[in-house]
Each structure stands twice: as C-alpha cells, then as structure tokens.
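Note that one protein chain is taken out, while the other chains of the complex remain in position.
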Amino acid sequence: MIKVGIVGGTGYTGVELLRLLATHPQVQLTAITSRKEDGLPVADMYPSLRGRVDIAFSAPDKAKLNECDVVFFATPHGVAMAQAPELLAAGVKLIDLAADFRLQDVSQFEKWYGMPHSCPQILEQAVYGLPELNRAAIKSAQVIGNPGCYPTTMQLGFYPLLKAGVVDTANLIADCKSGVSGAGRKAEIGILFSEASDNFKAYGVSGHRHTPETVAQLQRMTSEKVGLLFTPHLAPMIRGMHSTLYARLSQDIGNAELQALFEDAYRDEPFVDVLPFGSHPETRSTRASNMLRLALHRPDNGNTVIVLVVQDNLVKGSSGQAVQCMNLMFGLDETTGLMQVPVLP
Amino acid sequence: MIKVGIVGGTGYTGVELLRLLATHPQVQLTAITSRKEDGLPVADMYPSLRGRVDIAFSAPDKAKLNECDVVFFATPHGVAMAQAPELLAAGVKLIDLAADFRLQDVSQFEKWYGMPHSCPQILEQAVYGLPELNRAAIKSAQVIGNPGCYPTTMQLGFYPLLKAGVVDTANLIADCKSGVSGAGRKAEIGILFSEASDNFKAYGVSGHRHTPETVAQLQRMTSEKVGLLFTPHLAPMIRGMHSTLYARLSQDIGNAELQALFEDAYRDEPFVDVLPFGSHPETRSTRASNMLRLALHRPDNGNTVIVLVVQDNLVKGSSGQAVQCMNLMFGLDETTGLMQVPVLP
Amino acid sequence: MIKVGIVGGTGYTGVELLRLLATHPQVQLTAITSRKEDGLPVADMYPSLRGRVDIAFSAPDKAKLNECDVVFFATPHGVAMAQAPELLAAGVKLIDLAADFRLQDVSQFEKWYGMPHSCPQILEQAVYGLPELNRAAIKSAQVIGNPGCYPTTMQLGFYPLLKAGVVDTANLIADCKSGVSGAGRKAEIGILFSEASDNFKAYGVSGHRHTPETVAQLQRMTSEKVGLLFTPHLAPMIRGMHSTLYARLSQDIGNAELQALFEDAYRDEPFVDVLPFGSHPETRSTRASNMLRLALHRPDNGNTVIVLVVQDNLVKGSSGQAVQCMNLMFGLDETTGLMQVPVLP
Partner (left out) sequence: MIKVGIVGGTGYTGVELLRLLATHPQVQLTAITSRKEDGLPVADMYPSLRGRVDIAFSAPDKAKLNECDVVFFATPHGVAMAQAPELLAAGVKLIDLAADFRLQDVSQFEKWYGMPHSCPQILEQAVYGLPELNRAAIKSAQVIGNPGCYPTTMQLGFYPLLKAGVVDTANLIADCKSGVSGAGRKAEIGILFSEASDNFKAYGVSGHRHTPETVAQLQRMTSEKVGLLFTPHLAPMIRGMHSTLYARLSQDIGNAELQALFEDAYRDEPFVDVLPFGSHPETRSTRASNMLRLALHRPDNGNTVIVLVVQDNLVKGSSGQAVQCMNLMFGLDETTGLMQVPVLP
C-alpha cells in the first residue's frame, strides 16, 4: 500500500483527490493537513465522504508527512515549493497540483505568479505530469508539476497536428470554456451562484497564466515557433471543460489523414478517446471521470482544422491526472482507481 | 457471472443501470432491448459509455432475454407485466423499475395507472424491493417491484417513528422536492431546460401515484390508520431528491430517544446514513451514489418532528436500489458494485 | 419628483432598487452611499445599469441624505436604526429593507438579531410595510420596516384563512423554498455556484428569524393563538420563492367557499393574483416582477388546505415591495414604476 499525504485538502481538487483515493485499492490515506481545520474529521466538512474517509485534518506540523510515500499538494501556488526540499530529503515523492513545478523558465514563473521561486534546483528535476506526452519521465520522477486544466486540453488537442507538422504553429487559437469549479472553493463574489448562474463571460483575455505553460509544452513538439491565442471563458456549470481549437493547415492533407493522425497518437491511451470525424463531444460525457474526448472538424473542407476537446476539469484536468501520475511513479497499472464511468445525466 | 438483460435501456434509469452494471464485478451484460434503436451500439447513444459498454441495442424479439439470469425493466408502466409470464416460465428473475409490481391492490393499480393489470397472479408473489425493510423476502424473490423514488425517502424517513408508535399516523405530511431527471428522458415541453431552469413549482398536489404506494407500505409498519399528505415539487437540478417529512408526536419523548430510534433502525445498513440531530443534509452529498442520508429536527422542542431525507433519485431512488435487490437475490454481498463515492462538487 | 437616497446599494436588494427606480417616472435618484466604493460610478459595478443610472457611490458623510425625501436602507441589520434619528429629525422618510423596524417586540429583535435596539421610540412609530394588509398605516408612515421575503408569502397565503377563522391556527406549517439571491451578495462558501448548483437543502430548520416576524403579524389576524412551523430551503435558482403552506381546517367548508375567501380578499390588489383552484403556480411566472401568485389545493377533499404561493424574492419579496410602500407614502398610484411584465422564459 502506498502511504499518501495530502496538503490542503479543503478545496475542490482536494476533495476530488479524496473521492478518487478513497476507492483506490493500493492507497492508504495517511495524512491530510489543514492549518485552519486541525482536528476536524474530513467527513464533517464533506458529508459525501461519511463512512468512506475516516481521517481528520491535522495541522501541518503534526501531520508526519515525512512518513508518506507520496504527498499531493492541493494548495495555492507557492506552498509546494516551500515544503519540497524537506520532503524530498526524506525520500517522499511529491505531486503539486498548483503551478510551482509547471514552468521550467523561472523568470516566466515569477512574472506570472508574482513570487520568487524558492527552489529552482528542484524545479530542474521536476517532471511535467502529462502522462500521454511524458510517460517515461513521469515513471522515474520524484517531483511532478501536474498540468493546468486548460493546458491539458490544448496540448492533447494540438499535439498530433504539431508533431505531424501540418499546421501553421505561429497562429494557434484556443477558445476555451470552463465550469465554475475550476475557480476553486474560494469565498469570492464573482463565483457566487447568483453571479455565475445563467451567465457567460470571458476573462483574462488579455493574458492568462496558462498561456506560457501551454506554449512551453507545445514548443517541445515542434521546431517551428509556436504562437498561441488563448481565450478562457466561464460557463455556468460545476464541472466540465470544452476547448475549441483552431489551427490553419500548412499542408495539403485529407480529412481521413487528419483523423488518422489523432487515432494513431492515442490508440493505446486509456484516457483519451478520439471520436469519429465531425462529432460534437459533450462535457458531460466525461463528468466525474478521467476521460478526455476529442473530435475533428474541417468546415467546408477549408484551410482550418477545428479540434473539439472535452474533459472534467477536476479529474483529467487536475486530480485524476495527478493520480494517473502517481500510478506511473509507483509502477502500478496506470488506470488503477481511475475507471469510474462518467456520470450522465 | 450473472447474465443480465435490460429492457428499455434508453431512458435515465436505463443508462444509470448501465453505468452501475458496467463496473459490477459479478455481472455480464448480455442483452439490452430497444425496438426503436435496434442495432445501435449503446455507446453511440451514450458516449459516456464508450469503451465501457460494448453491446448494441437489439429489437425485443432478437434479444434472447430467456437466456438471462435476471432482466431489469427500465420501461414505462405496463411493459414488465406483459413479458413477465414468459420470462418467469423460463426461470428468469425480473426486476421492474416501473410500477407494475409495486401495488398489491390491483384496483389501486388500475385506478392510478389507468390500465388493467394483466397478471395479478404474478403480482401476488412479487416482492416490494426496499431492502432495508424487506430484505428476507427479496432474497428469495423471483419478481421485484422496485420502489418509486419518493416512496423510498418517505418510508425510510417515517419507518422508525411508526414502528415505535410515537407519532400521529393519521396526519403525516411529506413535502418532497425532486430533480428533473425524475421525470424521465421524454420529449416534453415542461422539462425543457428553458422551462425547468431557474424555476420551482409543485405538481400533482391534488393526487399523485406515489401516495397509494407509500401509504400501503407505511400501513405495514403500524396497526394505526395511516394518513399521508404528499406534495411533490420540481427543483431545477438534474439529480437529487429532498423530502421534508412532518410527523406530530403522540407521546412524550426526548430528542435523544428520537435520534436513537433512527440510529438503532439503521445501524447496520450500508446505504442509510443517520446524521447527527439537527443536521441539514444536502442532496449533493449523495450524488451519483446509492446512499440515502437523513437527519432529525424538532423546532422549539415542540410537538412535531421533522425528518430531512436526501438521496439521488436515479440511484437509491431507482437503479441503484434495483442493483441492491439483484445482489440480494443472487446471494452476493449487498454492496457489490454499489460503493461509488458521491460526486461533490 | 421624489428625491431618493439609497444606503448600501451594492447588494442584490440595492441593485434591484436601482433597476426599479431607474424607470420610475416620479423619482430622482439623488444619492447612493457605500463607504467602500466611494467615487465609483454605480454603472461600473453593475454594467447592466450603464446609460441608465448616472450617479456614483459616495461615502456616507458626503451623501447629503438629509436633503432627500426618502431614504432606502438596503443594508445589513442594524444600520438603519443607527441613522434613523438624524434622518427623521430632518424630515426624511425612511424605508428599511432589513429587520430593524419589523419586530415591535424589542426583546424578540434582540434575541434573534443579536444586538440591542438603539431607538425603540422610533420603532414604536414604525409601520410594517405590507401594503395589502397595512395600506392605511403605510400611507401616513415616516418609517417603514419592509417585510422579509418569506414572511410576505406566509402572510398573504394564510391571511384569508385566518381572517375567516376556518383553520387550526396553532399548527400552521410553511415549507418554503428560496432562490439563492435571497442570501445576499456576500463572499460566502455556501452560496458559491459550485456549492449551491445542482443541489437542494434545508437550513435553519430548528429556528429562523422570519418565524417571530411572521407569527407576530399572523397573530394580528386572529384572536386564536398562532403556532407556526417554518422550514426554509435553498433551491438552485437565482430568483424565486415558493411557499407551500399547510393549514388544518377547523370548520366544514367547501372548496368553492375557500377559493372565494381568497378571491374576495385580493380582488382589488394589483400585485396579488389568485389562480384557479388546483393550479400549480411557477416561480418564473413572477420573475423580475412585483406579482405574487397563489393557488389552493385540498387533496382528497380532506382536512388540510394547501396554499401554493410564488413570488420573486427580490421584488415583491423585497425591493419592489419597498417601492410599493414609497408610492403609498407619497400619494402616488401604488403601481407606479412597478408594472414590469414577468420575464419568461
């Protein structure tokens, strides 16, 4: 059994980790920290876990995280890097669901997250935790920077096109829509029910932290210069992410060949599902599961290919992906504990 | 492995059965019928099941239901009783999620469902499938009438009070609220998104089919005459049911004793969770799981006890309960395939 | 033109007042205060008001409220009573949308709102602002305690029954459901979209501030002792309130007579609509309007009458009712500025 610790389990990625780990056959949930909720049984905060998670939150200093095999950080940016040196020294593996270990370029991190990076030397050995594109490195990693939710859809959606070299890499567009849980469990006016319900808006259009993360990863797929316009929107749903990706074709290529690029890339992937050409995937077809689904379109057989990508932002977009990484790091079958069937309706 | 057939798998209780059975370790999904969708792979209608359910719908005449061990009817009222004689003759067990085998009083059935009952002799041997109150009979049943969603909450909520004889049984009130999926997957104006969203209404206040079903079952718990006022409402959510039950106390009894009545009744029940006195259970704490949760209140220590009951109407209120019955009928652990953790948020 | 000031216009009742007053033909919006948003144009906080409301928030000390004809307090409890003496001395009328002037019993106020009442002598002359039941007093009032949202539905729903003396007043039950905007525009976890959406729960079942307010008013309608069980619930919609009222009949009375009690009581009321017996009013039929609609039921012609009452909690349940009071206080037609047609769908 893998002894698992969670730092910051009171938010949505934290409770989603708990949901997934509660039924994971190889995991022993050992410690969960919260300074504010020290002593409170987890199930008192989340009655959905009554009878399924028996431990209580404990203050960080009491939590004995050093005795865990792996610690997940479901915390604000900056927390994981502060605790990383001590945990790594104790031989504990670390998976950060925030951004501390996503950007290898320290100056980019400091620009977008507004804080100095406290352990650039650890950052250097950190591995970007997108299994489909980085599986080998994840298997031997000590530190995982778990991808952002939007970047997961953009990378898996653009990858086959960039790898094949068939699109204009300098003018990619990603028009993305996220459910409100992506904003976290924070007491903020903008994500109140009465504000976000029956409403739709874009945000961060002039610049968003997920752009540099995505560009850095996309750039690894091609020698051409990558340029990306990323437009996030807030949609009135709890879970779900829909990314509509636009790429201009730079080569003469048929639709069957385009489709084959994607099917070949993801044929053996348990969590990426390529739908028939021309399909319209719905976010709910992935709800509460680790599946990501995508489909291709090419209106009027013109010069632009559109990739529609859907996932549950809290699972494949966050906590599920983190568990997938953990499975790889500990030599388990990658799908262990992650085969929940999507909840529909 | 239990060979399972499903008649009418295109509605919400059908797809929920599929979700649950797809991961049930003792089930082999053998046949699913739909006259209209003959030949269509199930996963084409429900992409959430891609890669998880491989069979296709088949027309009823081709479906070889006779070779199944058990057949679930997720159909409109009247379908199960038409096919029951042949299936039972072939030794197939039958679980009807509609109302054909819920009401032992044939005249009541005919009054509320507007059709003659075609096999009253089978009805006589049918067992009402509420495991917590009827477990022994279910174990040896050949035919199960699976309870309605509302009746499940009302029975489990009132049972300890009626059994203990501490309330006025003649004036029970159940003010109940259901998510829209309870109305089924039918092309009807009233349950369109633009009609049901951001809206709340009562319906069937002057009379609803679930009243006679519930009264008949409640009457089994007490020798006093049962009178029930049942008021259903439609709430703008997909899944979830919240029943607010009011019972006038007929005896002097303390709150601790009241609480003990419920804790004693459900101590060993895996799917009934009694919350601390004065709690406010939320429907989402049961979402997509087979749990039912309840809590007691007694405002001003007055003469009325209020029981708040929540469940997922499609799981404990329907398909999950049916699987729970199946487990009992085939000698399996009652929780097999039903331990999904509620999805929150 | 009536010179109007608003204290605390940043919440939902505040912005709803602004929406209504912006098109009120007899109102000149003169001042709106917010300590925190001093100098910010109202339309910058609420772009829905761009081009329609031109003034800016100002700090309370700059606001010259003394020069207004009437000041609305859309503030937390306790603010209005602190400023009332000075405003009244300056001849300014005052309408408090919070609870400072709702409860004539000071000890009740102090018990339920947890603060001393600072001006009981003003409270004595304050008038409870429910026009349908208190019209004459409102016309000559200097200070209005605007009713709570739930109490409005309970009073108008029970009134004809209590006035006629046909029900058991000691055992009234009100099972009420509110949209989330009723909780206000506050940065609180419980009313986040991801918490309140696709969810349903009761709250405050063991005791809620609107019970003493309602009981005090209901008691004015009858010489019998009033007992009320009030159970509030939170429904996943922005606006809308649905109260399901239960009263035991104490007299032999026919349904036509019951219906006549209501039609007679509200025949000339512009904002109370009595639907045909047995109707099921929907909250959306009142959305964004000052209408309250109700309908009667009597299941099985039994001993209980059920009254279904719907309104928009922010209009008839709050800001619209306040404007209705203002119209009366200034001798205008009661419907002035309040004839918006409900928004459906």
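Here the chain labels run A, B and C in written order, and each chain numbers its own residues starting at 1.
As a convention for this text, a contact is a pair of C-beta atoms (placed from the backbone, for glycine too) under 8 Å apart; a residue touches a chain by one contact, two chains touch by 3 or more.
Computed from a predicted structure; not experimentally measured.
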Sole contact to the chain not displayed, among C:Val27, C:Ala74, C:Val166 or C:Ala288: C:Ala288
Residue among A:Ile2, A:Val42, A:Met237 or A:Met291 that touches the chain left out of view: A:Met237
From C:Ala22, C:Ala137 or C:Leu249, residue that would touch the chain that is not displayed: C:Ala22
Hidden-chain contact residue, picked from the options B:Leu88, B:Ile191 or B:Ala216: B:Ile191
Absent chain, residues of chain B that touch it: 12, 179-181, 185, 187-189, 191-198, 236-238
Chain C residues touching the omitted chain (full complex): 12, 15, 19, 22-23, 46-52, 181, 185, 197-198, 238-239, 273, 275, 281-282, 284-289, 293, 339-345
Interface with the unshown chain - residue positions in chain A: 171, 173, 175, 177, 179, 194-195, 197-203, 205-207, 227, 229, 231, 233, 235-240, 242, 244, 246, 248, 278, 280-284, 287, 297-300, 302, 304, 306, 308, 310, 345
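By our rule, only the chains that are shown with their structure count from here on.
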For chain B placed onto chain C, the superposition rotation in degrees, Cα atoms, nearest 5: 180
Whole-Å gap separating chain A and chain B, where each centre is the average of the chain's CA atoms: 36
Rounded Å distance between chain B and chain C, as computed from the means of their C-alpha atoms: 39
Rounded Å distance between chain A and chain C, as computed from the means of their C-alpha atoms: 45
In chain B, residues with contacts to at least two other chains: 197-198, 238-239, 281-282, 284, 287, 345
